[in-house]
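Could you have a look at this structure, given as structure tokens, before my questions?
What you see is the complex with one protein chain gone and the rest in place.
The block that comes next holds subunit A.
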Amino acid sequence: MNINDIPPAPTPVKGGGGFGPLKFLKAVGLAVRSLWLHKLRSLLSVLGIVIGTSSVIALMAFGEGSMKDALDDIKRQGATNIVVRSVKPPDDSASSTNSKSMVAAYGLDSRDIARFQTFGKSITTMVPMRVFPSEARYLERMHNVRMIATTPDYSDVNKIQLARGRFFTVDDEENRINNCVLGAATADRLFPFEDAMGKTVFCRGDKYLVVGVASDRMPTGGTGGSQAAEDYNNDMYIPLSTANQYIGSKVSIRSAGSRSAEQVDIYQVTMTIDAEVDTKAGRQTVKAIGDQIKRLLEKHHDKKDWAVTIPLDRLEDAERQQERFTSLLVLIASISLLVGGIGIMNIMLATVTERTREIGIRRALGGKQRDITAQFLVEATVQTTIGGLIGVVVGLFLVFVVPVAPGAAAWLTQQTGLADTAAWLRTIKLPAQVNVPSIFLAVGVSVGVGVLFGWYPARRAAKLDPIEALRHTA
């Protein structure tokens, strides 16, 4: 074949070469091929990136998971609620103690309710509750319950889920009917074998017809201070008016083993504020009303025999904690990505030295400095991006495996007969919630690290003297 029979050469593009977008995929393909020649080395050199991105994804997920846990907890309590409780004043020694008996009277009463009512429409529901620790009985079975006398709104405000039956109604309340709703544990203890519905439970000398049973629920976490953890499962709910009629509006509660008794009129009032919890304005509304309630109580109560709890405060605590956690995470991630970046720079410098001859050939055949820069920059970036993607996979793997790990370990220890350890393992909860933006962030940062740390080696490659490079023997 003669040279003149060869299909003609294409017309060169003036100012061609360089790094057009059309060539990008091709360049990536070539980079992958060069890296494939040194699979293990490429993989090891991006280990820092893999560790960095996977830890970001996993830790973000666990942080998010516990945040979501806290949020759910707060939502169970009602995020726009304000809870006012009676608390025993710190110095209940003399004044309020009724001299004839050893009864300490303190706390909220119906006058406070009337004061709260002045807020009008901004409080959508107001649920007062009285609490009587009591013994509930059915036949020969007995259970210590927290008998709660309240209004029908209690069910909504406290997000009571019913397993069967209904909560008591406005009708029950108005007519002072002896209906009751049992908490899950209460129902379980009193009626282990039969259906509780329609049965009659004895409590404080009266009979109550079971009209509903609540489903089992997670106790809300306590915040310490004024807000105690609440375990709804041992409750028994009756209409407030019924309690006022049959038990009386003033009741002394004698706690076991104590000579003194306490008289608390209203144990707690839960108010739901008309506000959107997801908006800043809504949160401000809740806070403002909370402050007003505190001032009102301060004005009318001589002693601090009340406490105001705003679950929303906990939400903000949780958010602050999340922020602290995130900044710690950013620190860890930056350090590992810095180490990863230096790893890449190191390997790219070695690669440039190793491929000096190749650089000389490319320059002799018409490659411009920017072609060489682009080639090595793409190679570094492809490497870190692959590292980032591997990190995402590893991170997601951790996110899905770690939460079930204690359960699996518990199962194993159970098999080997270590029941205690198994039980302990079962209490470990590692909630995880994949944070989707963190995935994009991790990959994005990996790309950035490649560009940043690949730049210097790539420039160094481009600036090599072509003749020196061609003469290089490797």
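The rule we apply is simple: a residue touches a chain if its C-beta (ideal position, glycine included) is under 8 Å from a C-beta of that chain, and two chains touch if they have at least 3 such contacts; residues count from 1.
Everything below uses one rule, namely that contacts and distances are computed from a predicted model.
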| item | value |
| --- | --- |
| Listed names "Acetyl-CoA acetyltransferase", "ABC transporter ATP-binding protein", "Aspartate carbamoyltransferase" or "1,2-phenylacetyl-CoA epoxidase subunit A", matching UniProt entry of the absent chain | "ABC transporter ATP-binding protein" |
| Touch criterion as defined above, residue of A:Asn2, A:Thr118 or A:Gln415 at the omitted chain | A:Asn2 |
| Option touching the unshown chain, where A:Val28, A:Ala185 or A:Ile361 are the choices | A:Ile361 |
| Chain not shown, touching residues in subunit A | 1-18, 20, 22, 26, 33-34, 37, 357-358, 360-371, 466-467, 470 |
